[in-house]
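Input: one structure, supplied below.
A protein chain is absent from this complex, but the other protein chains hold their places.
For reference, chains read A, B and C in written order, and residue numbers begin at 1 within each chain.
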């Protein structure tokens, strides 16, 4: 696909994601670590304006110079910015102003790209591609932030209607053994990858075993019912503190009503289905569940060594199911790995302000792999490294078990 | 005016106040102690529904039973309620839903009241009247909360255009002496008054002197320039802590830009006019300014003894100036008094849940008198007791100086 | 008594209060609003050094110039000071150093005062007298702070052994009616009084009734057992928030063990005695209890009008009972009044830094009257105004009920 068509497609998809929103929904801001949809729309647009139009398009004038303050997320190199906790506290510019901003920027970018492919300067090309992947990350965040927002609303609004889905039998859990070896890890090829997927390098793997499928709600429920949330022996020390301080009793969005467990999702409140992949667990819960199960989480290197050449045929957001529908490791729920988020040997951030994209966050976070039912499929790679701090639960995060193999 | 017409008038005025708002503005929530306009609209409507329609109108069915949770402010007797800090975190019901709610409740109430005056049961009459005064309080709050919200917006939006106003010379400050005497304090007559204005009772006043007019921005600026915000000797101990912890350097909304002091108001950012009444000061600042001036604040009894029979001819919100325009003690800025907010001798709260209206707040607050340019004139009485905690600054609060008279 | 003998006596009493302490106890710091005994000993000594020796005794050299930072409590006029929360975080100077500091200052002050009475300059005399009253305040605080410290110790240490006390029958509760009148309020005579007890002035009292004795533990227990701590209708709004946020279920130091209520006091943990005066309640609890009882708290003016010329024959600390032993209004437990702590009409603080003593605190506090079993009797006057913020519970604070008399 030509770059200009990719641009049109991805930017359009953001509109598709927002299509069910009322104007009020764009303002919603229910937690300091989330952002209103209005901000996401502005921020992704600001990215193209700041990193492409302003430096490279001479005749372009900033749509509104004050937007830099509003829509900068964390790029210290690009100036002051609104504190994240205040992202919900401004009503002007309004939603229609933001859409107008998007349109102006889109026209300018499309103008740039409406030449033959080889005429697009390499720096612009690579920044547009980065901007589109950035936009796709925010498409997922718009949905997860909105879900959180709806979840605190006593009216339990649904983002969309649930489609009937055939119930499929759950394959019995077993562990497949993989031999120790030296594996090549990291992105390969000329296609786009984030700087944190590079450089490709060798890692020595010890023998391990990996579950044949994701952990289900039913399996996780057994952990709850066995008192897992009330026995410190399964938990990391920090995890236990967080669990007790917040009175965690189940994954985020699970609620016990009339004696039955339900979960709140983008289709509203539905009963727990035991065969569905569990989601909205923190690293602490994933790790405790694994320990209780006599297992552990996989490292990101084990994960990648197994799935590097897997075909990505999961739900992804393209399916518009907005919930996990299979138990495959790709495209259903992000899986917490046992790997802290750090740079690969020889890691180099992108140059300039864009270097703040990934490298700045390499502490106190764990890597997640696999993509989710809210991830655009064209955004995903098997070398993709998502990362969140271990108490994070509002993302579509689940569990894939692993085990040591005694040598 | 017939009660039904009063009802129509006051409820309509709320719509007038909201007329310049965009849908996004209704969601705005910039501080934990403020509320979004959407909430104010729902809450005032809930008040009529909960205290009149549900108990007294048999054929009325609650518009939506979940609204009780959303729109209860602090009435513990009426059930659980949304934490104030979360009043901005729900987008549904939307603004149009709230207006529909208002319409349904209005029709039901108007139905009740559309009989001859004497057929309206006394209990309903008194609750409607209370509800209307309650509504008028929230009309003022909608404006002060919106002002705060706009003030943190880097775009400095204006609620309305400023009208040209003639500059008037400021009368020289002098103090008029009043003799000690026993004064009658509190509401008199059969018209509506809040329970906290009753019972009327006698108070022994010692001789005192009262300023002939409000403190001006110019006079307050002299305090700033004399280093008043940096010398603890003028301040109460708590006030000094608050002042330093928050780096106060001037009243709320004052900003120094390009070497000149400006204030942000409902007309946006304008230059300070030395002859205008100072507003948006806390009790701590009013008290410190008074001490620096060799004066003090008046007690609420001194205030009422002087102004009990004054004609209320200030700006009030009816004038649509949205800023103080004279230096008179009534209808321009609320004046902090030196009186802690406590019950009058023999004070009895209203019966039932409505008794939570005033009496519950009788600690850690100071009384303010006089009404402001954002107060509906028909809401005001010279016995009216407003009250806020001493660090409050986002209300339209100013200063009237007093002095002891040596005996 | 000659001033020098008063000085010797009061300073010696501080040593008596500290006699049962181990060195470790002097360091104890269990709450941000409390101070270690070591600090109290240093601070009271610093007071004499700073306000008498340094300004008036030419040949005196500061014992240690760094002590000004350590031992200044809140006198902004005397320079920077240690944050209260850190008063426990220094081990040097040690306890013996502090006692040496006391000795050096004592010798210098005694030197000043060892002349004939009329040779003592008036300014020095009045500052010494103030310093001694200040010292006596801290004698009470040493005990209340130590009690708090011991209360959080799982070993429940006792300050002293309890002496056997005869059980006395409790007089039935009744209310004595007092007519409305103009009363003279405030200190009269040439003896020492704090600035906040002045000027003496007239107050118009409305008819009221006052309980014949203090509220007992038994009466308070009835409030607990009637669910008083779980029904918001008895509580001020702020009080209810504090009560629930801290899970209050009884007065501070009350504990239910083996099915029986106990209280922790300076004699360790003892069973509740229903006939003893209740203590360690906040204003919020006193006010809620009064409302539940169909009564209210007295104003400080009502209190003083009744007790102005009462003989102070309560326990006081001189009795070394360290607990209330009668139900009289004087010398057993401080009684919360319904009066906010404000200046009397015409109030003037002391001159200079000493003016920060009382006037700085005139907001968000309520007046307490009556003295306690931890107060030195020579420190007490019936015009004495103690004051604390309404959530305070670690002081020896109790309840005396009053009522309105319908006119």
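Throughout what follows, a residue touches a chain if its C-beta (ideal position, glycine included) is under 8 Å from a C-beta of that chain, and two chains touch if they have at least 3 such contacts.
Everything quoted here is computed from the prediction, not taken from an experiment.
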{"item": "Missing chain: touched chains present in the view", "value": "A, C"}
{"item": "Residue of A:10, A:52, A:203 or A:252 in touch with the missing chain, whole complex considered", "value": "A:203"}
{"item": "Touching the absent chain when the full complex is considered, from A:129, A:152 or A:340", "value": "A:340"}
{"item": "Those residues of chain C which, in the complete complex, touch the missing chain", "value": "22-30, 38, 66, 69-70, 82, 86, 88-95, 149-150, 152-155, 157"}
{"item": "Residues of chain A in contact with the chain not shown", "value": "74, 76-77, 182, 201-204, 206, 232-233, 235-240, 283-284, 338-340, 342, 345-346, 356, 360-364, 366, 389-390, 404, 406-407"}
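Note that in this section only the chains that are shown with their structure count from here on.
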{"item": "Given chain A and chain B, the chains that contact each of them", "value": "none"}
{"item": "Intercentroid distance (Cα basis), chain B paired with chain A, Å", "value": "46"}
{"item": "Rounded Å distance, chain A centre to chain C centre (Cα mean)", "value": "58"}
{"item": "Residue numbers of chain B (touch at least two other chains)", "value": "none"}
